[in-house]
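The complex is shown incomplete by one protein chain, all other protein chains being positioned as in the whole.
Chain IDs A, B and C follow the sequence of writing; residue 1 opens each chain.
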Amino acid sequence: MKSWGRLITAMVTPFNEKLEVNYEQAVELANRLVAEGTTALVVSGTTGEGPTLTAEEKENLFCKIKENISVPVIAGIGTNSTASTIENAKRALACGVDGLLIVAPYYNKPDQDSLFEHFRVVAEAVEIPIMLYNVPGRTGCNIGPETIERLSKIENIVALKEASGNIIQLSEAVKRTPDDFLVYTGEDVLTLPSLSVGAYGVVSVASHVVGSRMKEMINSFLRGNTERATEIHFQLLDIFNGLFVVTNPIPVKAALNMMGIRVGDLRMPLTAAKPSIKAEIQRHMRKLDLV
Amino acid sequence: MKSWGRLITAMVTPFNEKLEVNYEQAVELANRLVAEGTTALVVSGTTGEGPTLTAEEKENLFCKIKENISVPVIAGIGTNSTASTIENAKRALACGVDGLLIVAPYYNKPDQDSLFEHFRVVAEAVEIPIMLYNVPGRTGCNIGPETIERLSKIENIVALKEASGNIIQLSEAVKRTPDDFLVYTGEDVLTLPSLSVGAYGVVSVASHVVGSRMKEMINSFLRGNTERATEIHFQLLDIFNGLFVVTNPIPVKAALNMMGIRVGDLRMPLTAAKPSIKAEIQRHMRKLDLV
Amino acid sequence: MKSWGRLITAMVTPFNEKLEVNYEQAVELANRLVAEGTTALVVSGTTGEGPTLTAEEKENLFCKIKENISVPVIAGIGTNSTASTIENAKRALACGVDGLLIVAPYYNKPDQDSLFEHFRVVAEAVEIPIMLYNVPGRTGCNIGPETIERLSKIENIVALKEASGNIIQLSEAVKRTPDDFLVYTGEDVLTLPSLSVGAYGVVSVASHVVGSRMKEMINSFLRGNTERATEIHFQLLDIFNGLFVVTNPIPVKAALNMMGIRVGDLRMPLTAAKPSIKAEIQRHMRKLDLV
Partner (left out) sequence: MKSWGRLITAMVTPFNEKLEVNYEQAVELANRLVAEGTTALVVSGTTGEGPTLTAEEKENLFCKIKENISVPVIAGIGTNSTASTIENAKRALACGVDGLLIVAPYYNKPDQDSLFEHFRVVAEAVEIPIMLYNVPGRTGCNIGPETIERLSKIENIVALKEASGNIIQLSEAVKRTPDDFLVYTGEDVLTLPSLSVGAYGVVSVASHVVGSRMKEMINSFLRGNTERATEIHFQLLDIFNGLFVVTNPIPVKAALNMMGIRVGDLRMPLTAAKPSIKAEIQRHMRKLDLV
């Protein structure tokens, strides 16, 4: 799935003042991200507040974005029920999306064999490329390297978003999977470390605000200019950390609103950034001349 | 909510061979549990495989159990969306359930203020007693003692199921809340330690198989016969641990099936216990003459 | 080793203004502790700043305390070298101490078999009762229940101080060892929970300031007055936590100095409590009329 590129953005879902999905703004934001270097979009992922979107809203989002955007669209559709994941997958397919992001079941904690079966059964139910998503800090379960290895042999399981924070595990996943199976880090701050041990790219949140610099950082690294890459890493380190100082996507929505890109507040149980958090983010943004 | 008693069972949901809900068996199991000492039932909780039940199935379950059982019925209806939690709560209310068990939002990780707002808004939307449920190992977020204190002042938030494994935090919650706010441990193996630092009772899984012994253990403790209570604790220690050797409710369903109580297999992404796990559970059951 | 009783105090080492050991004050403090209910004394443990006492100072302390006190004296002599642990043990023996407290080797992280060998070899080198000490938060290694079981079969290994915070592991240790092998919790706040699942007593820090209340708490529990025990637990909960709000023994030394018991400051790398910490401790002490 090299067509997905190296800088995928997990896009926020813009809301209007009534906290309804603002589809127009979503399309505008998506185009803006692509202009800044985003190579594919995850829609309705964690950053897109997938948990508080209705099935209809998700479907509308997938369709609207897909119709209006040139880069691949990856639909975030995983749940903690295999049956409902398949159902969601089929709805997304109807919009012609290019791929699915499927998170490990959260809360009910399947073991490794059950994880394998879950992903296998979903993959067999749809004919579309799938990116696995490992984020134990949210799900309470880890997809181990051996399970990744087994899953990578299924034809339409083509990629992994690894957000365990464990870079050795990420590297193990790269080692154990075929060359055309692509491992992305799900953590902006680990982009360079991950590339250095075999990751293909990043599924990013920070690219909402520093997309072109992240692109340059990645490209510098790939062209062998590691010094320049590291230099950009240090320029971005504070904003990378600042965007996760409280639960994502609270900070990134605040940052976008500051930049005049009206993505609105968050749906409950999440709530907009407090003044102290906003001030901290603003400080980092100012240093980068973003506000 | 002293009417809920000290030994609440978080009931499994029986399935038939097609993995459809077996309502008849559910009612039979519920009655059996009550006969063994269960003082209230949590229906469609984590142990009840809530994540893979449809809204209709849950509603049917709540209604069927409520109609056929004498003890209070507490409906597990929490999700990680405030709006859908309220919707679920209202459906459960229609069945006349006696209370709601509402878990902290999983996966999207609200902070403490957002947690407070989530529970407050849900509590205000329904007129029914609510038990909070803290289980950070599954949700990725912890409801801190200060948030519990604030929530305990809301009239219909009456109890807490504390399953963080942190007995000091449990004791803090007892200390910071009014006398009629009841704290239950959500971990069988911590029943006695929790009682000793102020818990009122336990929301139990093990009571499916050793209900009457747990009742005796709790009662011995309350009557001041701590030696007898500890003695029973040691008799049950292996089965307490054995029922959580893999993700609950995999072991307890295996145990019930062994005892001839046909609760069936599990819905994906969970899968039935492997032979080695079954053998281990059976060994513990045999020592207690349960099989 | 029931002669060690249920309320062992891990005693601080008083220093004078030059940070020399104040032996006189040590004897005075020891007598005071016994008067308040302490049943045995650990000298030169973690709380006694063992790491910054010289071999000579330890020996002097053991001898001075032993000569002047009626209750058993347990010498803290463990290091992360088997050879030096044996050497220290022999020096302590020369003072006629009643037992040894031997911590798991810190920093170099022996595995379970190596832990067993370490304790076995030390135990065979001396003819004196030994209490094992498990404190993984400090040592970086945990003595597992199976290793405790194996060690409990060695004649002069007679007790365990369990400070892992894991009450299930503590209970497992009780279950797997003979009746005359005594398990103590090393955490004041877990005294009642530990007693409820089989612990014999506590190796305490808080007994420096609330010894008689802890004694009453323990005795109430043992006599079956669990309500009274829990009531005292809640009275002491803040001071239990306050004494560990920063690294022990910083707070307890501050608390003793506040009470007019001049135990002095700490030796580097530890340093005396900051004003904010002192103020917090003082607040808890005032509520208990201790200052």
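Just so we're on the same page, contacts are C-beta pairs under 8 Å (C-beta built on N, C-alpha and C of every residue); 3 or more make two chains touch, one makes a residue touch a chain.
Because the structure is a prediction, the values reported are computed rather than measured.
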Shown chains that the omitted chain touches within the full complex: A, C
Residue of C:Ser3, C:Asn108 or C:Ser212 touching the missing chain in the full complex: C:Asn108
Residue in contact with the excluded chain [from C:Val34, C:Leu222 or C:Leu270]: C:Leu270
Residue touching the undisplayed chain, where the options are A:Asn68, A:Gln112, A:Asn156 or A:Thr226: A:Thr226
Touch with the omitted chain, as defined above, among C:Lys64, C:His118 or C:Lys161: C:His118
Contact set of chain C toward the excluded chain (per top definition): 46, 49, 51-52, 79-84, 105-111, 113-115, 117-118, 121, 137-140, 246-247, 267-271, 274
Touch residues of chain A, complete complex, unshown partner: 167-168, 171-172, 174-175, 189-190, 192-198, 221-226, 229-230, 233-234, 237, 241
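Note that in this section only the chains that are shown with their structure count from here on.
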Intersection of the contact lists for chain A and chain B: none
Chain B and chain C: spacing of chain centres that average the CA atoms, whole Å: 37
Rounded Å distance, chain A centre to chain C centre (Cα mean): 50
Numbers and ranges of chain B residues touching at least 2 other chains: none
